[in-house]
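For this depiction, one protein chain was excluded, whereas all remaining protein chains were kept in their positions.
Take a look at subunit A:
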Amino acid sequence: MALNRDFVGRASAPSPPYEVSRVKIKEFAAAIGDNNPVYRDREAAQAAGHPDVIAPPTFPIVFSLSGGSILADPELGLNFAMVVHGEQRFEYHRPIHAGDELVSVSTVTDIRSVGRNELITVKSDVTTVDGEPVCTTYNTIVERGGAS
């Protein structure tokens, strides 16, 4: 089903703060098979100049998927069973580290048809609870067959 174009420009309310923990970073690093000590060992991270263990570059997907609140709106018309990931980009203003409390605001920046598919792009601005910019994520998902 075609996605509702009225959603372009729609922004989510700020997410509840996401608390970045050492345990979650370690679990995520283990899941991607990355043994880098700066993800697990506070002293190794501090020796590299970080305040605490830092998160792998793709870690923000854990909490920025909360753009999901818009994607799950039945008025958008997205069929999750047909969804695959199209594009992903992260702009990092600084590394994420354990102890960060992060808030995301997600905005639908684009909805378009490509062939038989529908594509929707959600931008998420991620800041600390104090408003310090941390990263900006761009997530494009594909609804297979949505435009047919």
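One rule holds for everything that comes next: a contact is a pair of C-beta atoms (placed from the backbone, for glycine too) under 8 Å apart; a residue touches a chain by one contact, two chains touch by 3 or more; residues count from 1.
Rule of thumb we're sticking to: contacts and distances are computed from a predicted model.
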{"item": "Which of \"Cytochrome c-type biogenesis protein\", \"Amino acid/amide ABC transporter membrane protein 1 (HAAT family)\", \"Phosphonate transport system substrate-binding protein\" or \"Acyl dehydratase\" matches, in UniProt, the chain that is not displayed", "value": "\"Acyl dehydratase\""}
{"item": "Candidate in contact with the missing chain, chosen from A:1, A:83 or A:105", "value": "A:83"}
{"item": "Contact partner of the left-out chain, one of A:54, A:78, A:108 or A:134", "value": "A:54"}
{"item": "Of A:27, A:101 or A:132, the one touching the omitted chain in the full complex", "value": "A:27"}
{"item": "Hidden partner chain, residues of subunit A it touches", "value": "24, 27-28, 30-34, 36, 38-39, 48-50, 54, 56-58, 61-62, 65, 80-92, 94-95, 138, 144"}
